[in-house]
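First the structure, then my questions, so here it is.
With one protein chain removed, the remaining protein chains of the complex are shown where they sit.
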Amino acid sequence: MSGSNNGNSQNGNGYRIIGSRPVRHDGVDKVTGRALYGADLRLSDCLHGKVLRSPHAHARILSIDTSEALASPGVKAVITSADYPETESKIIDLGEGPAILKDLRANLLADGKVLYKGHPIAAVAATDPFLAREATKKIKVEYEVLKPVLHINDAMAEGSPLLHEDLHTDSLGKKSDKPSNVAKHLRFEIGDIDKGFAEADEIFEREFDTAMVHQGYIEPHNATALWNADGHLTIWSSTQGAFSVRAQTAGILNIPESSIKAVPMEIGGGFGGKIPVYLEPIAAMLSKETGKAVKMTMDRDEVFESTGPTPGSVIKVKIGVKKNGKITAADASLAYEAGAFQGSPVNCGMMCIFAPYDIEHVRVDGYDVLVNKPKTAAYRAPGATNASMASETVIDEIARWASLDPIELRKLNAAKEGTVRADGLAYPRIGYVETLEACESHEHYKAPKEGSFRGRGVASGFWFNCGFKSSVTVSVEKDGTVRLIEGSTDIGGTRTSLAMQLAEILGIEAEDVRPMVVDTDSVGYTDITGGSRVTFATGLAVIEAGKKVQQEMARRAAQLWEVDASDVEVELDVYRSKSDSSKSITFKELAGSLDETGGALSEQASVSPQGVGGGFGTHIVDVEVDPDTGKVQVLRYTAAQDVGKAIHPSYVEGQIQGGAVQGIGWAIYEGYHYNEDGHMTNANFLDYRMPTTLDLPMIDTILVEVPNPGHPFGVRGVGEVPIVPPCAALANAIYDAIGIRLRELPMNSTRVLKALLKEKGALPQGVEA
Amino acid sequence: MPKIIIPSQLREVTGGEANVSAQGSTVLELIENLDEQYPGIRDRLIEDGKLRMGLAAAVDNEVSSYGLKQKVSEGSTVQFIPAISGG
Partner (left out) sequence: MKTYLKTTINGEDKELLCEPRQSLLDVLRDELELTGTKEGCNNGNCGACNIMLDGRLVNSCMVLALEAQGKQVETIEGVADTEGLHPLQEVFLEEAALQCGICTPGFILSAKSLLEKNPNPTEDDVRLWLAGNLCRCTGYDKIVRAVLESAKRLSESPQSEVAS
């Protein structure tokens, strides 16, 4: 286990580079404003595109008349879904998972029906963004307005208006007779749930309701497309995965993936929200129509209303427990908002909800529910935060009932190596208990709680992390530096975490590696930057390519000395002849002799790894509740996480701090607010309240290092776990402060104040609790 | 013989049985052979020649990118779980 913020990493366990804190390779560009993000691209003779979006949450489109828009000043093209090319296929493979093509298309340009406010209907290309926007106002659309379905409970109710008349509930391959807004029902079952509850001394049954939230990346979506006369399409955009941009665009436009070059620009935050494409295929169609490059950028309200937030949910939890605190059975039902098209991360929520615990009898049901809101997308450990809010607050209740410290109760029931999760899989070596122990012995947890309306809460969370596919190319320069060509867009410093792994393997310095994220024509296939997978999976590709480089360097040394390759041994950056100790050469010197030993040296590796290491985190938070306003102030925050092995501890801490703060925002500030017409009423950063510097204390981190056996350096993904515990930790702290359990998110001042007034019987008449 | 843990929602096809066995050296062969014992189970797991959208096969607790072509050995346990992605 190593220390918290900004301390020197204990770099003493045999590594030279891993565990150190070099300056990131792309750093200077980013502090001087020179880094090129998508919106910074300037192409010659470029048009600008704007999208007409639905003013209604649910309506049938009766007619679209684009003639006046087309005749407007500067306008070169107007497109609607009628301009999509024909296609045969139904499902496209996006590498990390398949997608329903019809839905992808209809989400980008509405087909017959608009399903949420902000749903794109048509797009205009003009000589100037202002003229393009003006022209969208001249597109005439006739609607038959329908009643919007805005809450899960309404969507699941008998007789609810249907978003898709042809959608039937799928229960693992069996379709419901009647159409429904429930796209999917899934169930996990291990043990015998009735037997488990029969063994319990007490049963806790609670219901939760959480609001839709947005990833809130600061950079709005953007895309520029050039459909060249030779049939090749180039797309520059802000994305978590250039190859995914290529696959989605190719599928939607029914063209070969190989005819597209996707260029990932610097990305201004993603958190899962920049995996789906929104603008790329539209810019491409406009470019094809006009023969010119077309650039599109979203405004902030478009980002809120028309990209993929993460779902609100209704979750029921039932846990049976013995007097001694041992959990005997757990049952949960999770209904997640899919938005306008199916595909919420409810499956992940189901797998995570009881993941920290070793429970013999478990049942979990999940429902993927359509509502007239934007199609949801991933957001950092998608689905897990909602689930953890529910289970981890019930766990806190149980601890109080059993008169056990909440960490003690968790240790008593903790998942360990071999524990079987609700979905049936058994854990490899995990570090959950270690995070609990780290919190228990931390100064924060031992510090006395002082003052009224103050409380402390604890919660834990789990995320799988992902593997998927990655490719890299490593080339040696004559001066002994090394180029690392990769396809994982760098959101949080992965150029450096990869370069460090390569430097460790080759015995050189991190600064001697030049990492570059390149376009899809210039590197082997690489899946998205998501699932906290890059340092792990692309790292494995880097290690493999690095070892190949080392082997080849040894062969070159052998050639230089005219000895057999097996005679050469390598230690760090020194290559030696085993038989003749006078023969020794450094990596740098050998790099200078490449020409005499056969020329350029370049090695490639592509991986599709198993051995992904899941991660656990446990957070402690102290809050103060203002009894007059209901405002919750975070006083102190400590996050412990099993990170496997921290390659660059500063950026690992940064991931934990950033994730925790997004979780704090989710807990006490953020949420999509809808009026009864289904219009989001807070689609801006003033009213959609994300945490600021003023709202927060420092976020202390405890890096627990239980190495992942599936990675030579022990790397586990670290980016997603930290968003999972905060909501429940805050809810538990608020209970500790005011003695009221809040089971709805966000726990903003309005909600807290109402709860306080209700408790006192002082809620004014006519105010809903 | 490789073991298969039947997902809760498919136990209606296996008469409530959660743990079954079938011959085969790949996940696909296993499912094909299982379908002879429990007709209909194949179509619940496979669609258009691939594992049903959103489903992954885990062999001995590990999911791979091979899908139906994933190798299975005599002592293996195969489970079907939701495919996951991340943010």
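When the chains are written out, they are named A and B in that same order, and each has its own residue count from 1.
Operating definition for what follows: a contact is a pair of C-beta atoms (placed from the backbone, for glycine too) under 8 Å apart; a residue touches a chain by one contact, two chains touch by 3 or more.
The structure displayed is predicted, hence computed values, not measured ones.
Asks: Where does the absent chain make contact, in terms of the chains shown?
Replies: Within the full complex, the chain not displayed touches A.
Asks: For the full complex, which residue in A:84, A:188 or A:217 touches the chain that was left out?
Replies: A:217
Asks: Which residue among A:148, A:654, A:671 or A:746 touches the omitted chain?
Replies: Counting the whole complex, the residue in contact with the absent chain is A:654.
Asks: With the full complex in mind, choose from A:49, A:493, A:530 or A:717 the residue touching the hidden chain.
Replies: Residue touching the absent chain, from the options given: A:493.
Asks: One chain isn't shown here. Among A:28, A:62 or A:82, which residue touches it?
Replies: That would be A:28, which touches the missing chain.
Asks: Contacts of chain A with the missing chain: which residues?
Replies: Against the missing chain, chain A presents residues 5-6, 21, 23-24, 26-28, 30-37, 39-40, 42, 130, 215-220, 266-271, 297, 299-300, 491-493, 648, 650-651, 653-655, 657-662, 684-686, 690-694, 696, 698-699.
The criterion applied here is as follows: only the chains that are shown with their structure count from here on.
Asks: Over in the complex, which chain B residues touch chain A? Could you list them?
Replies: 5, 7-10, 18, 43-45, 47-48, 50, 52-55, 58, 61-65, 79, 81-87
Asks: Quick one: in the complex, what on chain A touches chain B?
Replies: It is residues 90-91, 96-98, 100, 171-174, 184-189, 215, 270-273, 275, 347-348, 350-351, 363, 378-382, 423-426, 428, 463-469, 528, 530-533, 608, 610-611, 717, 719-720 of chain A that touch chain B.
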